[in-house]
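Heads up, one of the protein chains got dropped from this complex, but the rest are sitting where they should.
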């Protein structure tokens, strides 16, 4: 099975490496050529353009940063070159609107399309421990399942409409961001009252018993936001996707609105490239606690 | 060891029963006499007044609904009758301010005081599975430890100032309430988009892997808020305690402020006696989703 | 001076009529042909297409509902047909981003461009009482000044960059929306406490002494949101413009975020075509006050 892979960021690179390890013939493309060298070393063929990358493939996988990148790469550059009968498995976190647009465009070209965004940070990608949320026509999902198995530890099928997987991913990311906001406010109060945040988190962990709270709680208590597993500006992108989706459905999301404003505050204070958990520092700053 | 026990609500009753089961000689008091009959049947002596309840005891335990009840019972009615040398172990969720006041009042009367609020719903209380957050002078904590062991599965010691345990409990409750708000907003969006909330929660549970998300997620998806494990009006009480504590420390808690307004909305719509997870229905209602 | 006029809504129609009254030769175009008949009766020539409308004119004026309409009409359909040397005076409330795009596009075609959004409701438009916020190159502003004088009672020049007028309009509209939110919350509390809202507003008016508070206060107190002077869906459009502009500048606007969520709530409850002051009913509904 021949696969085109787009994206060589800190998620895409380990994912493509796992596909190579699983025996797939991978042609990789990345706008910034230099970032793709590790994949070439790992056995990937490097393409000079999106169109060249998809020539003759069975599947094209995208792991790109945002709507704009997926639109430019797939809808504009590669769409006509992707063979009829091939399938586009889009693992990026993109908008519900773009996912619907992709479904229509691929259908018009006789191509398959599956949305398959993933949960997990770069370490999980490297360890093949991503969780995949997939949606699309059943036969296309089954066709892509070996690809999903090559990059993750499990798959949840969300429905036959690709956008259903995108919405799931968007909402789940909102839920994690809301944990960050909660941790930030809680830590600010506990810290300013003169208590030890780590001791407080022991109780939190006894209660929640969740890796999400354990991992992010430690980051928040240590105030260590570098290096970024997931950059804060991408957190802003994702919460904006949630607000856009909710706007389309006429659903108020006041907590998501709050989080968006906090991200803007963090970026205005130079934390756009820090880990998105630096959201918690906004609460500290507003409480007059000295910055980490 | 002779123990006075105040409160026979859905938390206090099973806690007192566990103390009896552990062999303590328990004298119980409750403002509404009828509610205390089950404890009498289980072997407790019933007192006619708070003062009578504490006469000659080694320890007095309070599990009452709010500051007002603890103030009336302990600070006004029982304080002088509690023997010097006895200890008050307060398991109620009360304000930081009242906890400081109790510490001072008991010290002035030569009595010990330990704050020991608990985590867990009535089922956990019955199963001796509460988690105790304790704070106070070390010797008083040790004195009370057997009592804590008789009602719970573990103890976190938060410090030597009793209010530290109260603040911990208040903040942890805020964290759970924020999960309810997050679940409510998420479910509203997923539901209004036409997706199945239970399928969505499967992904959430794969990610969070937490009993808190699993339990409350199911309640929110099923929209079953009766019977109440913890009444919504008490949720309002607790978030108000968080806001009061944060006000005292000059810490803005915008998410807690949001939750307070949502509780008021729920109560204005007749849900004050439903489970506090009915908070999630506010999001549904605002999105124009028909009420459960 | 020959003028093309786009838009025959409840703002555009009286504005175009005032231009006719001032002696301008007006060619009007509207997507829905029937809505333009009153202008034909008032002496306007009717064009069959945007391109036909701008052929040979000195100026083109747009009063259209949103970015999409301005983009379709001017950037796509009429741009090449607008004579070099002519000026586009855009009175619509559009985004900062589109205004910058228009400035570049018109410059590339040797055309002038002035942003001149207006303040005032349909009655003010009819009475030539609009207030114009204008921005653009000084010479273009001066060229358009007679047109502005024909539709309004005064002009504020905001700068030489057209987007400065658009941002001003967007922020001012946010300020009015925040008055609506304030009135809504205040009226809900006063009403639920059993007091008379009109009597309360007498005090408000004694204090603010402002036509904005007087006009909207009366609407809110009377709960009369039909007919709409400015439709609530357009209010949502405008607050979204404010949030987008603020996002671009990395400025958190929590009050604007709150208002956006309230608009979504109102639309989810069927009030999208009511006057935007129906925003105040959201507060009433959340307080459990029976709907107007």
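The letters A, B and C name the chains in turn, as written, and every chain counts its residues from 1.
Convention: a residue touches a chain if its C-beta (ideal position, glycine included) is under 8 Å from a C-beta of that chain, and two chains touch if they have at least 3 such contacts.
Fair warning: this is a prediction, and the values are worked out from it, not measured in the lab.
Displayed chains that the missing chain touches over the full complex: A, B, C (touch as defined at the top). In the complete complex, the residue from C:41, C:84, C:108 or C:207 that touches the missing chain is C:207.
Across the entire complex, the residue among C:86, C:245 or C:267 in touch with the chain not shown is C:245. Contact with the omitted chain, checked across C:43, C:154 or C:227, is made by C:154. Touch with the chain omitted from the figure is made, among C:90, C:114, C:144 or C:253, by C:253. The set of subunit A residues touching the chain not shown comprises 254, 261, 264-265, 268-270, 286-288. For subunit B, the residues in touch with the chain missing from this view are 240, 246-247, 250-254, 257-258, 260-262, 264-265, 267-268. The chain not shown here touches subunit C at positions 119, 131, 133, 154, 156, 158-159, 164, 167-168, 171-172, 174-176, 178-179, 181-182, 185-186, 188-190, 192-193, 195, 199-200, 202-204, 206-213, 242, 245-246, 249-256, 258, 283, 286-288.
Methods note: only the chains that are shown with their structure count from here on.
Computed centre separation for the pair subunit B/subunit C is 52 angstrom, with centres defined by C-alpha atoms.
For the pair subunit A and subunit B, the distance between C-alpha centroids works out to 38 Å.
The distance from the centre of subunit A to the centre of subunit C, with each centre set as the mean of the Cα atoms, comes to 38 Å. The residues of subunit C that reach two or more other chains are 254, 261, 264-265, 268, listed in rising order.
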